[in-house]
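Pasting a structure here, questions to come.
Note that this complex is displayed minus one protein chain, with the remaining chains in position.
Showing subunit A:
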């Protein structure tokens, strides 16, 4: 916290009682078109309110503003990740931050700063309070202002922000879009006024406007060109151009690609979602790994898209990778303000991983297997018990799937729409579960096949208490489902069909011939890890000497 006004910590404790003063909702929802009287009123309110803003918050805002002007990314990092959240806990746990108009005098009415401030202001309302329809509209307008400033100023803007914040801007923009779509889909308990507002403003938070922002950021930053150069070589400066060579544009462009991955998943377009990633390689060195939240988001949506495309082996790989990462870095992000969110996503991914494992039995990394067994072991057993397991599949799916959106909202002309709620997740769950239903009997059949090397159709159908033709059908399903498209090289969408099961068989007329492939013990991995551990111990002892 170098450079922060001294005594800041103590000051917070001293002004604790001011907390009460800010519990005051009078300033919420200032109208836009004000006549002169109202203007005067506002000015008086502004002055009154300015006095109510705790001194420490005022200082913080002034300090924040100065660092924005100076593009001091290092300080901004601390302000953004620590100070803002600490002050929130102290003063604004249950109320919004002061409205931008009230703090305007503190920052010389700096419009750019106020737009950035509002970004935080609305984000705080979304995360800690319940946004009203006005908040939703104004936040959208504020994002429009922010992106207009970035995209349509004369030449590139000189603003610099920490990567974390840039990611959060894109992430929050999409979150609020998704939140708005769900809000709009439920007309049931809305007032006439709210419904009228929604009907008259269909361009607000529309799919096209959101996609437009993300694609514009990608084009402006020339991020695709930059990624191609970093992959195949070439002149980076030329590829990046005037805008793309600035971190702000480059990172916003990059995060917009991940943003599109997410938006397309929310819309159920899984191929297009993965196609967005054409120029991004999934590796630890990729840019997305610089911001943990982005890293986690990327793998969650890549894994989810693979799962919905029946590519369970690829999904398992994606989920395992990021869950191992989360498990290994746990101690680092416990302090992060996003700890809870990352944990929640992690837990959802364990649920998705369980679904995938049930559909495509696979050995898991030993860093995550115990946790999965502890958390979802019982689910997994249920899921392999045929028909009765379907409910468990559905429960886990609905718990762990993204919050799907219905892009168009209700038809306001249709009187029935007022009482109906559009629930896109049921649409997706239904299709996914029909897929699961096809293969729900496979585990039972597999467990029998494992016991034999040859077996007559008649005999096995007698064991299973089904007729011979049904058994043939089941065997064909087992065969089809044991082949999956799996990535080997190239873009994420590419892949070839390979065997993903350790159990295989063939039929010679009425006789089943069964073959099981066994995995030899993996010594290498074990030894390597222990050699590393041992080396660390030795290094530790050396240090002490």
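To be clear about the criterion, contacts are C-beta pairs under 8 Å (C-beta built on N, C-alpha and C of every residue); 3 or more make two chains touch, one makes a residue touch a chain; residues count from 1.
In the analysis below, contacts and distances are computed from a predicted model.
*Asks:* Could you check which of "UBC core domain-containing protein", "WD repeat-containing protein 74", "Eukaryotic translation initiation factor 3 subunit K" or "Ubiquitin-related modifier 1 homolog" matches the UniProt name for the chain that's left out?
*Replies:* Going by UniProt, the chain not displayed is called "Eukaryotic translation initiation factor 3 subunit K".
*Asks:* Could you tell which one of A:422, A:445 or A:460 touches the chain left off the display?
*Replies:* Of these options, the touching residue for the absent chain is A:422.
*Asks:* Given the contact definition stated above, which residue among A:236, A:327, A:506 or A:537 touches the chain not shown here?
*Replies:* Among A:236, A:327, A:506 or A:537, only A:506 touches the chain that is not shown.
*Asks:* Considering the whole complex, which of A:78, A:241, A:361 or A:407 touches the chain not shown?
*Replies:* Touches the omitted chain: A:407.
*Asks:* Of the listed residues A:77, A:310 or A:369, which contacts the missing chain in the full complex?
*Replies:* Selected residue, touching the omitted chain: A:310.
*Asks:* List the subunit A residues touching the unshown chain?
*Replies:* Those residues of subunit A that touch the unshown chain are 207-208, 211, 215, 267-272, 308-310, 406-408, 422-424, 426-428, 430-432, 434-435, 438, 469, 472-477, 479-480, 483, 485, 493-499, 504-509, 513-525, 528, 531-532, 535.
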